[in-house]
Every structure is written in structure tokens, then in C-alpha cells.
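Just one protein chain is left out here, and the rest sit where they should.
To keep things simple, chains are lettered A, B and C as they appear, and every chain counts its residues starting from 1.
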Amino acid sequence: MTVTTRPPTGSAPGPAPSRPSISDRLGARLSALPTVAALLIFVGMIIYGEAAYGRIVQFNTLSNLLVNNAHLIILAVALTFVILTGGIDLSVGAIIAFSSVAGVMLANAGWHPVAAVLVMVLIGSALGLVSGVLIQYFGVQPFIATLATMFLARGLASMLSTVPERLADDSAIRELATQIKIVDGDKVNDLVITPGVIASIVIVAIAFIVLHRTRFGRTVYAIGGSEQSATLMGLPVTVTKLGIYVISGTLAGVAAVVYTSRLGSAQNITGIGWELDAIAAVVIGGTLLTGGTGFVLGSVVGALVLGLMNVLITRDGGIRPEMTTIITGGILLVFVILQRLVAARRRQEQT
Amino acid sequence: MTGAPPIVEMKDISISFPGVKALDEVDFRLFPGEVHTLMGENGAGKSTLIKALTGVYKIDSGEILVSGEERRFGGTADAQAAGIATVYQEVNLCANLSIGENVMLGHEVRGALGINWKATHRAAAEVLSTLGLEHLDLRRPLSTLSLAVQQLVAISRAMITKPKVLILDEPTSSLDANEVANLFTVIRRLRGQGVAILFVTHFLDQVYAISDRITVLRNGAFVGEYPTRELDRTTLISKMIGKDFATLRSLGSERQSHHYEPRGEPLLKAENLGRKGSTEPTDLELHQGEVLGLAGLLGSGRTELARLLYGADKPDSGTIWLRGKKTDIHTPTSALGHRLAFSSENRRDEGIIRDLTVRENLVLAVQAKRGWFRPLSRKEQDTLTRKYLTELNVRPADPERPIKFLSGGNQQKVLLGRWLATEPDLLILDEPTRGIDVGAKAEIQAAVAELAAKGVAVVFISSELEEVVRLSDRIIVMKDHRKLAELENGPHVTAETIVAVIADEGDDEEGDSE
Amino acid sequence: ACGGGDDDTASGDGGSNEGDGGGDEIVTVGFVAVGPEGGWRQANEANVQDTFTEEAGFELKYAPATNLDQRSQIDAFTSFVDEGVDVILLSATEGAGWEDSLRRAQEAEIPVILVDRGIEPDDTSLYVTRIAPDNYEVSTAVADWAVSAFPDGGNYFVLEGPAGVSVVNERNKGWDDTVGSVSNLVKVGAQTANWSTEEAKSVFETVLRANNNDIQLVFAQNDEMGLGAAIAVEEAGLTPGVDVQIATIDGTKPALEALSEGRLSFVAEYNPLFGETLLEVVDKVLNGEEVEPYIIVPSETFDSPEAATAALPDRKY
Partner (left out) sequence: MTDMASRIAGKRGAIVRNQAFWGVVAIVVLLAINLIADPGYLSIGYSDGRLSGNLIDILRAAAPILMIAVGMCLVVATGGIDLSVGSIMVVAGAVTMELLSSMNTPDSLGNAALTIALALGIATALGAVNGILVSVVGLQPFISTLVMMLAGRGIAKVITGGQNTTADNEQVEWLANGYILGLPVVFLLSVVIVVLVLMLVRRSALGLMLEAIGMDSRASRLAGVKRRNLQLTVYSVSGLLAGIAGVFATASVMTVDVSRTGYQLELDAILAVVIGGTSLAGGKFSIGGAVIGGLLIATLDKTVVFLGIPASATPAFKAIVIVALCLLQSERVRSLFRQRRALRAQSQKEAVPA
């Protein structure tokens, strides 16, 4: 599915010189190769898990993989936009904390649930805008600007409340986490889907279309390739860069809604370190941190790989706690080295 | 044509950068349906004038009229919307995207479901074919193209918007004769359609071939505007450089009469030197005090061969003997250690370090060669810098200015200084005169000649065959990544001889059109 | 309490045991744990792991949280339910937000036992029982000691865990409910030191300066922070136990050692070693017996060097 991201073209007229074209065609494919590799490894992990621990390929495990990681998928999409331009957004985790605490408090204060949800999303947009303005108009480096936003959001969240804020039992926001049973299996072995999952799928689809079929999306890639070139080519660099940070913040707001509705409560310490998970998902999915190359679908696979890895570690049950971060690190390393090999390979093919 | 009002009129434009007055009350007019050439030495302010027009730089004072209305553009995008398309001096494309996308970025054909890629590519193919690039596979990443083809792609891109004004800042600096001819056909057609074309080049032949009118700048100041017919070359040059042309000519002509008879052991001998996919195994000999020219069309593999010699790329076959000893040269560092030096054709990405000062750029290689723990004292650095800034006549001769603020030609001279400072026995110069004004070009050529006279072996690569013929003692002709022929230079050898060698071979092989 | 499955017992869904191919009735226990956090947690979780051994007929699946993140716990919990373990032990990092997960466990007929931390709101129908020392009581014990140790009053300072964590909130509440009503004990401030000795030292050093050393009592919400405060007191040229009295919660070995040396003044144990009780409860639950919804683990307090010295030899953690 990720291979088709390059649009089909009509055959180029004229005799193509034979020497470069074979390798180049390979080259075009190769840029998607890390993503494909991620997909293959994901499938491999499923097969391994099923063989070693059992009960992986069944309705509940697979649908929970989605349900539990819906917010991570959304964050990964957010980070894909940012990273494609060569930037970074460290604030998404903290935005989730602030947005969800604020949203729950508003809802409990009697706001209409739709309004509360809207505010949650807009809080994300606003904080994204703050980062964007700092970066674009004041020349602050993305790492620092979003770090400041991260502190800001985290601080605002804890100033609102340091205790868990619980949604009222009858709050309509909770319904966003209703489990819709598609196949009602034995006991909990149901194929379920939640509005959160649907939201994440829709977001991925929209992101895919935006990135590959709109000028905005192509500008994102162009900026990642060379910001200076993009400016001199007359592309709307400023607006686009502002846009991606707003998008990133907004999606963090959406992720906050998805996560909060499922948990039914919100807290200022939610989301610590999630930005790193999202970055890892993006990188595993084959997007380069230097910007310019990558696929949003890859990031989805990346998020699922991380989620599945946690499931497998839990299933194993015997892995010492101190090893888990080492394993996560190791897997990340394997993926980036793989990408590196592919890149080196591609360069060789090209010359 | 003279009856129509100018489509662009710039009056009393001034721009200063910290320490330089880049433009000083410059006037400029551009009429529909003309090709107007902007001439001047490196650093005269040509690119700056263009950027002032399109709003990349803010002007300090002056007035810009487009179609009679006063305008201040906020940047390329603004100018584009007003019908002014620009190809800036350095190729500004996105290497990570495909060729087709680069042409169409920002102008993709849109349908109901967002961008219609089929139609978009069709449009790209169409405009590329006008420049003779119909054979390109639009889905290939741009990075697979040579600099020259990239330049053509950038030009195609500018034509996509169907502009009323087309600005080309040194579009021909890396093109060969065929491609220039193609480009000129296109330019003439556009001129016929009433498009106003602003053209910058350092090639006088091209100026006289295509341009209707010339504006000359010197040191940021306006010298004059002349119809091309009324200005002969000598006058043009003296207007540009502000001094007599005869002195220049004497510099450049020296070398052709000089012929060097190689004696004794070669300084460098390479056997079977090659690398898969870039250079077929090649034999090569070089003597002290000899200038070896590498000639060939674009993409013939001259750069690749040079890079192998310097260890910038790792060879995967062959042996190199240096001063009779078998030597392994696998990195630039080891090459420097063996007193080799290499000046890349890609000045922007592989030459200068933009944010370092002229002094730091100049001493970098010497310092790298000594190792970081044996620093040059500030005094030594200053002496070195002053020496080469004077010797190569770099302007401004301010060692503490970041090199990015120098014009292209002066950057090139600083780079030459960097390599000379390492006191090499073998100096490889890849396109050292690309994009360089006549004066500076003559100075660089003279410097090469002088080096050879001092016993340095020089490998000289240039797309300008006349220049190769003028400077070299021996010429290796390359094609399709291999050595085609080796010619002893002499009165009988001319640019045509080389072209003939390449063409002959081409008939046998039915070579491709790149 | 709902008492687990009505008539189903351990291998209610018959899945995992067959899958594991174990001949004997090996009981699979999923332990959603907190993971490395400090001495207390270490002792507690090691104790659980040492109790549910293979020899005892259990396969314990230990799933610590990553970075104390509740999300990773929910993931692990879900996974245990999907896998169909026989019992789930849950040490929640956070009390709120467990309803859905617990309901799913109920649907899957997997009994859940809360270890240490409770859930919010405390809906006892969602789990079988909670086994824990009581944070509120423990900090109340510290507060009671403080009130009696400072009859003439004094200034005190609180070193808290990370803002927002439920343990912190509970321990604050227990303390404030008692001390807050005593008007001559004056709170000069509270700061987080993130459970860490190093931070506590740095924080308290500055607090002493800001108050010209005029602080008589420190309530440190865990041992580590109390020890950090003691170092800060010594560095300031004061004598802990004399100029500044420090009370801590947990009762780890280093704290008792410090108490026996007089560097700390009061240590309230928050007893981590209740693996045996847990084992009994699990057995009962699997046999379908009723259990109490809240089993409080008794904890001691140590209010003198002598008490600490006496307890030290058989201190296990």
C-alpha cells in the first residue's frame, strides 16, 4: 500500500537512455523501502508473536492494538508533517495534558460537550501557533521553540489542576470511546472499533491526501528538501511552516480528545515522553529526520510496530523491566541502520 | 519595440549590505519582446539587482515600476503572480523531489481529487521537451541529474508560469554548446511572443548571439545602457572592468605558445583507475610542471575521474604511483598529505564554507593538513591570507568578511588560494572558471600558467574547450565515462579538433543525447 | 466485591493452560506493575515476584510501566485480558481512568486484585479486592507524631513527590487533615523533589536559606527525599534530629539506618511485604471464595533510634 504513493505517470516520450533508467526506477522504489521494511517487520512480529505466545491473531488483540494506539497514530501523523519539513515538535505530549485537563474541567463545569471538545482541539491549535510564530517570525529553532511550548503547556496544565480530573459518568465525551462491536466474539474476543480509531483512520487518510495530492503537501516536502530553494521557487514557505505547527498542535488536541474520552479522566502528568514515541514511530516508518523524504502511512506502521512491541513484551512476561527500554532502543537502532543501508545502496545504484 | 513602454523600470535603486554598497542608484529598463543582458564583473551587483526586483532583497531606496505601476514585491511568489519568473544564479531546486515535481511545484494541475498527477506530468513533459529534455524520466529524483540538466530543469520551471518577464541569472554557466543552442531557440521564440527576457552571462559570444540591449554595471554602479549592435566587445569589456582590454589579453595568451616536454619519472601514474558506474578503468600519467586538460561534453565523466584521483570517491579498481611509489589515496586527507589538491566544480556545496570568513576558508586546508593540534598562529594565517588575497586580486580584500558575502568569482579565487596555500605538487581544478567574469577568468588562467611554470602539475577541467586548448600541454578527451583519446597540444589542436574527436567516436557508437 | 466468576474457576476460559501445554494446573498471573521507582517499590514487586513462583504453581507475567506512564499500564492490562490470564494483579500508577479496562476484565471473567494503589472512583464492584497499606493512615500517623513532638509548634516544610500523582495527594491529605488544624505548626512551603535524594538535597538547601534556617520539621513523603533533606541540613551546619527533625514515609533500610543514627526523627513504614497475603487471596479468589473488598496491610511506625536499631537486623528491604 505504501508503494503506490508515487503517482503514476504517463510513459515519458522519446527513447529513454537505458543505463540510468533501470537503476533510477529502482531508486524511486528504494525511497519507500524503509517503509516497506517496517511493514514486513510488523507482519513478522505478528507471526512471531502468534507462534511464540499465541492469541495475537485474534479479534480482540488486533483491535486493541488499534484502540490503544489510536492517539499515538494521530501524534505520529502530526510529527510526520513537522519532520518532513525538517523540524521537530516536542510539545505534543504536554499539549495533550493541558488540552485534556482543560477540556474535562470545562465539561464538568457544565459546558456543552461539543464546545468542550472543540476547545480541546483549539487549545492544541493555539499552542501549535505559538510554536509556529516563534519559529517562523522570531527565528527560534524548532527544538527550542517547541521545548518552550512544552514547558508552557505542561505548566498551564498543572496550574489548572494537579489531581486527576474525572469526567462525569454521564458525560457525552465518554461516548467518543464507545466500543462499537463489529463482530461479537466469545467473551471479550470481539472485533471492536471506537470513534477514536475511526478518527485516527480518517486523519491518516486526510493527511495522506494532503501530503500527496495538494500543493500544501508538496510544499511540505519541498521545504524539507531545501527551505531556501522552496522560498526562491516562490512557494508559500512561511504559511506552510506556520501551518504544519498548527496542524501538529491541532492533531495533538485531537489525540487528547481520543485519549481522554477513553480514560474518562485527565491529568497534568499525562503524555510525558509521548513526543519521543511519536518521533520513534515516524522514524521507524521510514521518514528521515532531516526532512524531505517519508510517508505518512509509514508512520502509522511505525506506531503499530511500537504498540505491538509492547504487547509482545507483556506477553512474554519474563523480560526484566530494565531491559524494556534497552529493547525499544535496540529496535529503533535496527530500523535506522536498515534505512541507512538502503540509502547507501540507493546512492550506489544512482551513480 | 522601442515604442512600447518598458514593462519593468527600476530607478535609482540602492541596496547596501553590511560593509558593501551592492547597488548604488542603479537604473534599469526592460521592454517587452527584448532580450536584455546585464553585464558586469563578478560582484558588480547583477544578481543583487535581480533579487531587488523580485523582492528577495529589500531595497534601501529607489523605485520599481512594473507595467507602469509602482510595485514592491514580497518575494519570488509575489513577483511570479505579477508575471515575473526568475531562475536565480545558483540552481534552486529540491533534490529530494522528482524532476516532474520540481518543474511543477506550486503550479501542479489540480482536479477534483487534489493534484492530478497525470496532467501535471504531461505539462512538465511538454515544457521540458522545448529544451530538448523529452527523454527525461519525470519520476527520477532530481538528484540523479547533473548540474547542467538541473539548470535546464530550473529554466523549464520558470517557463511554466507563462511569464511576461523571464529572468535568467547565468543560465548557461554549466551548459554545453548544444544545450545553449536549444535554450536560445526557446528564448528567441519567447521574445517573438513578446516576453521580456533579462539575461545574465559572462560569455561574450552568447551576449552577441542573443541580446538586443545591454546594461553594464560596475562595482554596484550603473555604467550605461546600450543597444548591442552599437557596442563592440573591446568597448564592452573596458566598460565592465573600467580598464584597458589589452592588459587582459596579454595575460591569457601566454600559455598557448608554451609547450612542455615531459621528462623523467611521472609525478603521478594511474593504471586501470576506475569505479563501477562512474569511471571505466583509465590509465593516466602526469609530469611536474605540466597542465593536463580534461575535455569532454557534460556528463562525460571528467569530474568523476578527478574525484578518484583525489580520493574524494573511493576507486574500486586500479593503482596509483606517486613519484614512483605505489600509493593508496583513499580520502581527501591522505591526498592532501601527498600534496594533491582538488577544487570542486560545485563551489557552493563542496567548496566554500559559507559562514566562515575568507581567512578561515583560506587556511582551512593548510590547517587540516597540519592537524588540529598544530594550529597556525594568527600571524601565519594573516600572512597567508594577505598573500593570496593580493596575489589573486580578491575584492574586497577583507579577510574577516564571511565568504558568503563575496561574489562568485571572488569566492572562486579564495578557493584557489586555499589550495595554493597547501603548496600542492598536483592541483586538480574542476571548472575553476565557471560563472566567472572575463577579468577574473584571465587572472585565474594566468595563475594556472604561473603554477605550471613553477613546476606544479595541473589537471584542468573546463567545459570551455578554447580555454582547455589554450592552457593545456596535453589533453585527455573523455566520453561516456572513459578516456577516448589523448592529444599532445600544439598549434594544430583547436577546439574543433576536440569536437571532431568526440563526434567521430559518436558516429560509431550511436551515443545517447545527454 | 464481585467475587470473580460465579462458578468458573481458574481456567474459566480454558485457553491459556492448554496453550501453555502445562500438565499441572499452572495459574497464569498477570502483574501490571509500576517498575523501578524507588526502594519501596523495588521491595514490593520483588516480594510479589518471589511469591508467585513456578514451584508454587504460578506463571507470573510481570509488566512494569514505562516511565510510570499510565498508558503503558493500560496497554499491558488490555494485553493480559486479551491473552486470557487467570488473575490480574494491578498496581496502578494512577487511580483514575481504569473503569473501562476493569469492565473488560469482568467481561472476560478475569478477577482483578488491586495491589497497593486503589482506583478512583473506588467502585468496588469492578475488582475483587484491594490489598494495601493505607497512605492516608500512614501519613496521619506521621502527622500525629509531629503534633505530639512539637507541642510548642514550629515551622515545617513538605517535600512532595511529583505534582499530581495520587500517592502525593493522599499523603498530603492525611497530613493536612491532622496538622492543618493545629495552628502552631506553621507550613512555610512545599516543593516537589520528584522522590529523589539528589533533588531533595538541592531543594531543601535553598529552602533553608530562604528561611534563614528557621525550619524545625520536614515531612518528606518518601525516605529518599528525607535522606536528601538530612544531607542538606548537615551541609547548612545544622544537626538533623536536633535543629531540624525529619519525618519520612516508607521505612526502607537506609531510612531506618539513618533513624538509628538520629539523622531522621520519625519513619512511618509503608509495608511492602504482603506477598503471602496476596497469595492467599489469589488462591481464595480462584476457588471462588469471598474475600474482603479492602485488605489493609498493617504498617509499623518507628519513632526513635532504638526502635529502628531493633528493627534493622531483619529488615528485608
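The criterion applied here is as follows: contacts are C-beta pairs under 8 Å (C-beta built on N, C-alpha and C of every residue); 3 or more make two chains touch, one makes a residue touch a chain.
Nothing here was measured: the structure is a model prediction, and the numbers come from that model.
Contacts of the undisplayed chain with visible chains (whole complex): A, B, C. From the options B:Lys239, B:Arg418 or B:Arg434, the residue with contact to the chain not on display is B:Arg418.
One of B:Tyr57, B:Phe199, B:Phe342 or B:Tyr388 touches the chain omitted from the figure, and that residue is B:Phe342.
The omitted chain makes contact with just one of the residues A:Leu40, A:Val57, A:Val114 or A:Ile144: A:Ile144. Shown as candidates are B:Val20, B:Val200 or B:Ile352; the residue that touches the absent chain is B:Ile352. Although one chain is hidden here, its contacts on chain A can still be listed: residues 88, 134, 137-141, 143-145, 147-152, 154-156, 158-159, 162, 268, 276, 279-280, 283, 288-290, 320-326, 328-330, 332-333, 336-337, 340, 344. Seen from chain B, the chain kept out of the figure touches residues 310, 312, 332-333, 335-336, 342, 344, 349-356, 360, 364-365, 367-370, 372-376, 418. By the touch rule set out above, chain C reaches the unshown chain at residues 36-39, 42, 67-68, 160, 163-164, 189-192, 194-199, 201-203, 205-207, 209-210, 212, 224, 227-228, 231, 235-237, 254.
Criterion: only the chains that are shown with their structure count from here on.
Centroid distances from chain A, each centroid being the mean of CA atoms, peak for B.
Centroids built from CA atoms put chain C at 35 Å from chain A. Distance between chain centres (mean CA atoms), chain A to chain B: 43 Å.
Listing the residues of chain A that touch chain C in their complex gives 53-55, 58, 60-61, 64, 67-68, 158, 161-164, 166, 177, 186-189, 259, 262-265, 267-270, 272-274, 307, 310-311, 313-318, 321-322, 324-325.
Residue ranges of chain B in contact with chain A, taken from their complex: 56, 75-77, 79-80, 86, 88, 92-98, 100-101, 105-106, 108, 110, 113-115, 117-118, 121-122, 125, 129, 134-141, 143-144, 157, 277-278, 512-514. Interface of chain A with chain B (complex): residues 6-10, 12-17, 19-21, 24-25, 27-28, 31, 209, 212-215, 218-219, 221-222, 224-226, 228-236, 292-293, 348, 350-351.
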